[in-house]
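I'd like to ask you about the structure that follows.
Yeah, one chain of the complex is gone here, protein chain that is, but the others are all in their spots.
Presenting chain A:
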Amino acid sequence: MLFITIFTVLQYTDLFIFKYPHFLYLIHQPRQDPPPAHPQTPELRAPLSSPANLGPAEPSALAPPVTIEAFCDQVQPQPQTPSSSSGVPKLCGYLQKQGGPLKAWKQRWFTYEEKKSQLFYYRTPQDVTPLGRVELGSATFTYPLKAENGTFHIQTPERTFILKAVSQQVMLYWLQQLQLKRWQHRVQQSAGSPGCSDSTNNNNNSNAPGENQPLPNTSDFQLTGYFKSCSSLLLQELVWLLHKALEAAQLEKRTCGEFLAAKGEQERLELLRHRERQAADLRSRLEEVKTEAEALRRSLAQRDAQLSELQENLRMMMEKNQAKQEVIVKLSDQVTACMSDPLHSLSSPSNGLDSQTFKQLQQEIENLKDDIEAYKTQNKFLNSEIYQLTKLWRKSSEQEKSLMVKCAYLEASNCQVESRYLGVLRKLQESKALEAGEREAVKKLIEDALRGELKSVAKLTPHRDHDEYGFKIIPDYEVEDMKLLAKIQALEIRSHNLLHQEAGDRPLLGRWAQYLAGRSGDDLCASPELKSLIRAGVPQEYRQQVWRWVVRARTHSIKDHHPQRYTQLCEKSRTSPHPASRQIQLDLHRTLTTNQRFSSPSSPALQQLRRILLAFSWHNPAIGYCQGLNRLAAIALLVLQSEEDAFWCLVTVVEAIMPLDYYTKNLVASQADQRVLKEFMAEKLPRLAAHFEEHSIDVSLITFNWFLVVFVESLPSNILLRLWDAFLYEGTKVIFRYALALFKYKEEDILKIHDSVEIYQYLRFFTKTVSDGRKLTSIAFNDMNPFPGRLLRNRRAVHLERLQGELRELEEQQKEFVTESAERKDKELDTMVSEDDEEL
């Protein structure tokens, strides 16, 4: 803050003002000294305030607003207020004024004009026309702290006057006086405005020039002053009135004379009329004057209101100011306290401390320093210890890791060796060149190997038997006569898992994390990048999220229409039994029985599944319930975890992805797809197709359920879910790709088998022996290219039409047969009856 408002308390005891030709002096003098007048300047009014009056003037300047109001109340009833100029010494003097574009200092003669509360300034005191004036009524006074000594500002709404007095003291005097004047002016304005104009004349008369009257500082003083002037005014008024009355009487007398002097009746009448007209004229003028007076009174009331408002403002300002001052005082107290404090603190220890405690403290400090030293050394040592230990720990963990890898590798190779050994045993078992004893030995070896299975499996899989979704990691092989082969497969899967556990999944997880970073689960959008990511398989961490998104994307139109659809369907299936409910109930406990979450009859998943299937049967009455839907829903439930989401996933698969009539009566679309598959096999896998042809193998006997339940319970869970990821995203093409890829994956093995029964037997379970999911995926999406969707659709349409034609034909034949046999039966019955008759 650069400026401080000049309400600060001035602490000068004696202020005298001398007027010299060029400067306004402010001299510090003893109180007793009388104010010396300047002989050369007759207009001098000095001193402006006597030392005796200055004391009480201070509280007046700082007086609380209440006092001012009381003051006003006392003054207001006065009908005629004296002009402010009456008996008050004039405030005038030289000041430097800054002005012009160069901001040069120019000396000016300043005079305070009380009537309008204006400060006029002239080039010289003798000049008549002022150079300019400063309106003090609404001016504020400040002085900058950092400017030259004596500089102060007067700010009016129009402009700022920058003035300079010869010294700081003179400046302060000026400011104080200006404040006082301004305040006086305000007070007078509020009190005496109505009579002001009327009494101008009298005021002029009553002006007592050269009167050395002190400034009115207290209300008492002011009042006596007012009474004095009032009495003289009344006297004058009386004289004036009498004068007027005299004048009027004289006029009347003259008129009467004229009247009497008038000759004849006519003239008198004329004169009388003339007078009457004059009287009317006067009456109307009186009326005018009255209205004028009324208007003036109104404006007076308005002014009064304004004034009281301003007074209120002033009061608030004063209050604020007071508060600020208090704060300043407090702060300055604090500053002084602070300044003196250091001295205290310096002096106190030297006094209060004796040498004994001082020594003790020094000793203590020494001890502490010693301790610090010790701790430092200890810390250094411990740091090096931590560093070394970390190094050791890292080394050993690296070793451990490499050992783990080695162990996994060894275990894997052990598995491979074992599977090869079992393979050899299997060959030996089948070989017919062995003698009975050898055969016996081989049989024993096989038995040992199979018995060892349990033990070795327990040992080989110490971590867990089930994956995150509750599927067995190594699937069961229920085929009795294939036990040996199954074991071999299990070992292969195991060795594969061991070798590839680490290598493949980490980068995939990283890619997914990167892709999903900054995306919420709901706003994935189809893109080639997402497609390739999904084909590689969604990591278990993100699978639920991705599936939910796909399901939402594929069902949002129906869901938007019926947001409460699932709850309503559940409600409906609770109240009214669906014909399919019996079949659903029957299949409920036969769903994914090898999965942990469904194996227990009390599992909550079963109830969820039941509700989903019942809701679906109401949702899609054309399908109702088809065996197999339970498996689809179960997979959805396992992954999505939410009943409603699983329901919509089922809807997605059946209604959005699969072709129409895939699950309806006769399963026509499913059957058509089997023919489409055969066609694709002939193209993509010609050797295998020929092989099957040769051994009259109908693959659809095997593949039908792959399609109907999208490989559930046909593939190991990790591959199955990866397939489903792509299936949900891309559609049925994925089933074809994987079906063909499965045959391709084991093509060589199948080609080696030349017995149809064995081929069927092999086909029945070979899907579960696929261990390398990545290889399978690569075959499905690379080796099977190109795989245009249009081709698939066209073939589907062709086969569907053909199949429907055949079905119609069959129905007709059936009808024909029925009628034919009915006729035949009639005849048989006739003959039988007749034979019976004969016997009888």
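Just so we're on the same page, a contact is a pair of C-beta atoms (placed from the backbone, for glycine too) under 8 Å apart; a residue touches a chain by one contact, two chains touch by 3 or more; residues count from 1.
Just so it is clear, contacts and distances are computed from a predicted model.
Colleague: The chain that is not shown, which UniProt protein name from "AP-3 complex subunit delta", "RAB31, member RAS onco family", "RING-type E3 ubiquitin transferase" or "Exosome complex component RRP4" does it carry?
Modeller: "RAB31, member RAS onco family"
Colleague: Looking at the full complex, which residue from A:303, A:572 or A:589 touches the chain that isn't shown here?
Modeller: In the complete complex, the chain left out is touched by residue A:589.
Colleague: Specify the residue from the set A:418, A:645 or A:713 that touches the hidden chain.
Modeller: Only one listed residue reaches the unshown chain, and that is A:713.
Colleague: Who touches the missing chain here, A:379, A:666 or A:819?
Modeller: Final answer for the missing-chain contact: A:666.
Colleague: Of the residues A:104, A:145, A:701 or A:751, I need the one that contacts the missing chain.
Modeller: A:701
Colleague: Which chain A residues would touch the chain omitted from the figure, given the whole complex?
Modeller: That gives, for chain A, the contact residues 478-481, 583, 586-587, 589-593, 626-628, 630-631, 663-667, 671, 698, 700-702, 704-705, 708-709, 713, 756-757, 760-761, 764, 803, 806-807, 809-810, 813-814, 817.
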